[in-house]
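I'd like to ask you about the structure that follows.
For this view, one protein chain was removed and the others were kept in their places.
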Amino acid sequence: MTTNPGEFVLGAPIADTRAPDGPLAERWTKRRSTGRLVNPANRRRLDVIVVGSGLAGGSAAATLGELGYRVRCYCYQDSPRRAHSIAAQGGINAAKNYRNDGDSVERLFHDTIKGGDFRSRESNVYRLAEVSVEIIDQCVAQGVPFAREYGGLLDTRSFGGAQVSRTFYARGQTGQQLLLGAYQALERQVNAGTVTMHTRHEMLDLLVVDGRARGIVVRDLETGAVTVDLADAVVLATGGYGNVFHLSTNAKGCNVSASWRAHRKGALFANPAFTQIHPTCIPVSGDHQSKLTLMSESLRNDGRVWVPAQAGDTRAPADIPEDERDYFLERRYPAYGNLVPRDIASRATKAVCDDGRGVGPGGRGVYLDFADALERLGRSTVEARYGNLFEMYERITGDDPYRTPMRIYPAVHYTMGGLWVDYDLRSTIPGLFVIGEANFSDHGANRLGASALMQGLADGYFVLPNTIGAYLADGPFPKLTPKHPEVASARAAVTDRVQKLLSIDGDRSVDSFHRELGKIMWEYCGMERTDEGLRKAIELIRSLREEFWTRVKVPGTGAELNQSLERAGRVADFFELAELMCVDALHRTESCGGHFRAESQTPDGEALRDDENFSYVAAWEYGDVPVLHKEELDFEYETPTQRSYS
Amino acid sequence: MKLTLRIWRQKDRDARGKMVAYDVDGLSADMSFLEVLDVLNERLTTAGEEPVAFDHDCREGICGACGMVINGVAHGPQKLTTACQLHMRHFNDGDTIDVEPWRARAFPVVKDLVVDRGAFDRIIASGGYISAPTGSAPDAHAMPVPKVDADSAFEAAACIGCGACVAACPNGSAMLFTAAKVAHLGALPQGQPERSSRAQAMLAAHDDAGFGGCTNTGECTAVCPKGIPLTVIGALNHDVLGAAVRNR
């Protein structure tokens, strides 16, 4: 490619045409009651492929199976139960108002729109808030062991600075319990014969025939066999792309390949630059680091964040007197103190470390100190609240947080961007639906705590099964065979790419490239982005990508379990995504939510939005030069305001 | 620090495997056990050798993907810890460490340290669920659950399906895994209608998969990274035998 860094073409605007008109509160009901339906007898003749088995994919596959479609579900793990939704700790929001504290669908809608910094679609977000209530009912019926009070009713807590207590939880393992609920529902359908599960299979391309998504090309990760699976519709539930940063809180296997392959086949990729950085993770301890572990946000309720006031102070924390400490969050944001939103806490942390005042190996960390809390509340109370987190911290670092302050540092956690979808969760390729973190739809520029689980399950249990019918009512589509020229050529292209990766036979491992790419992205497209840095990043990414395709070493063959080969394909796609992320970040010269452009800030250093020029979703079309399609955001019910936490 | 790792290498399902020794240098006590394997694999890759295949994903102890027998103990020497969260500060410089895959007929080795745990999915599919099709649920507060029941259900539900229980059991039994699900769902009011049939079907699937029978040795719970108690097996026995007696 010979384009200038950041160059793009402006294409035709796009719009969501599937959301019904009328009052916001009635749209979802209207959509459900007027959508076309598929006769139950016909469902048995319709094939649906679901890629991914997390909260979104697992719940969708199970529900579509219950409806009677012929479902095939794919995951790269050895069991659908291992999808990374399992690692979510905090909880799941729902506008149940069981606390009588003034919560409602409207309030959850408002909080989500505002939390997303006014970069999401009102219809979608309202529906999310509406459906949230049903999710809790569904999960309880499945036997998800949510925390309960002595009276036997469900317990809730306030999370991430919300003013109402609407977060349902199962100790620190909410994601695990919800995923297992979906997994069990999925296995029930496997048993009933409506869903066929294909584990250790990775989707390597999307099959588009006559303008419709008609199947996928998959590689059996154990035998290496590349096959084509043909269907009437394809659902992607393949999660986020945080691993483009190499170090993130994502699982090692999380990747963008399925989404990226669909993007290359014509699906628009929306807001790729919107990534969420979580402030409380365990810092990197050395070059060997393979992943970052999140520590629950709740720790900031009682822990105080500080660094030495002087740069280069290497004394042990206990030896630094009170007046030589800088409690920088309390100092800069007196009203909210240590409880400022994720993005603000993360940037403030980065700033003090850039200042040379960071602690721990490499100076990339700040203290989260519980000394005051221990004195004020006593050890037993602190233990009851955070005991399991303290143990986890000690297991990983070897330090005891009861005696010495924790060290924390921000890490990439969630990606709000993803494939563009309309109200029906249709991508721009007919027959291709995208759900869960893989789509861009509901969180705008920043996701609220405990909303990821809500969105994944809303899409999978309730939204997609209700909207996919309108598309499938036109099916079954003309029969295809593996011999069809387009099918055969898609398969051949995948085989060729696998062969290409194996044949380079260079001298650098896939991981070494991934690590280097991650460093570039973290440095220039992480918490704070600048015009200059992003342009530089694009050049660095391009040259690293070129080096990858000439120097990567993938040992072994394609006809066996080959984990290096799997990673090579994923990293190759990350290179392309990384560049698009930088292009998106570069073109959006405002700051909003998780996207902070140093050029666009208020006098006191906060994100400054530019609603006049950027109140749109940036949906990118693949091409040698990316094409930008804008979806203007209308706010009929909410009035965009500037966030302020000082 | 420097270690000698003796690792089980096996090309594929049908190949014969053997233990192969590797010296790994330049390690830090802050590394996790899997990061040591990463270091070894990086070295093997650049030397043109085949890296060691092992399952892993979340690396924070919750997905259940990783699992290997380290010096004869499933997940290694630290209690309540998966291999991905086991850190090298629990070993000494110069140690020789044996690393083997889970061993069970129902968990055939796929390659090196990777085994096929599909049998666990089949056990769940046989009945490890509450039949509650989407959309059919009453309000979540329609059925209060006593806190003690909710807590005991949660304790059993914490299972991550890693398979360490099978690896450690002298009988190669998966009873702790199977019973954890039976106990979880059987403790809740929602789980009562299918309680007997669930226990019986899951037991049949467990036995069909080729796992051994439980003799209550307690090795499983000793290595379980989530500390699933042995009492769950009593719950399974109770449900299975209770059903058999009632059917009389």
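A and B label the chains in the order they appear, each numbered from 1.
Quick note on the criterion: contacts are C-beta pairs under 8 Å (C-beta built on N, C-alpha and C of every residue); 3 or more make two chains touch, one makes a residue touch a chain.
Simple rule for what comes next: contacts and distances are computed from a predicted model.
The subunit not displayed here is recorded in UniProt as "Succinate dehydrogenase", chosen from "ABC transporter permease", "Succinate dehydrogenase", "Tungstate transport system substrate-binding protein" or "Thioredoxin family protein". For the chain left out of this panel, the touching residue among A:103, A:222, A:326 or A:528 is A:222.
From the set B:11, B:90, B:147 or B:238, the residue in touch with the chain omitted from the display is B:238, counting the whole complex. Although one chain is not drawn, the whole complex shows that of A:14, A:55 or A:190 it is A:190 that touches it.
Where chain B meets the omitted chain, the residues involved are 6, 8, 13, 19, 69, 71-73, 98, 100, 103-106, 108-109, 116, 118-119, 121-122, 125-127, 168, 170-173, 175, 183, 197, 200-201, 203-219, 221-223, 229-238, 240-244, 247-248.
Definition applied: only the chains that are shown with their structure count from here on.
Work out the mean CA point of chain A and of chain B, and you get 27 Å between them. Chain B contributes residues 11-12, 28-32, 34-35, 38-39, 41-42, 44-46, 48-51, 53, 55-65, 78, 81, 85, 87, 89, 110-111, 114, 116-118, 120-121, 124-141, 143-147, 150, 153-154, 157-158, 160-161, 184-185, 188, 190-191 to its touches with chain A in the complex. By the touch rule above, chain A contacts chain B in their complex via residues 59, 62-63, 66, 77-82, 84, 86-87, 96, 98, 134, 136-143, 145-154, 170-171, 173, 176-177, 180, 183-185, 187-188, 190-191, 197, 199, 222, 249, 251-253, 285-286, 288-291, 293-294, 392, 395-398, 461-462, 465, 507-512, 553, 555-556, 560-561, 563-564.
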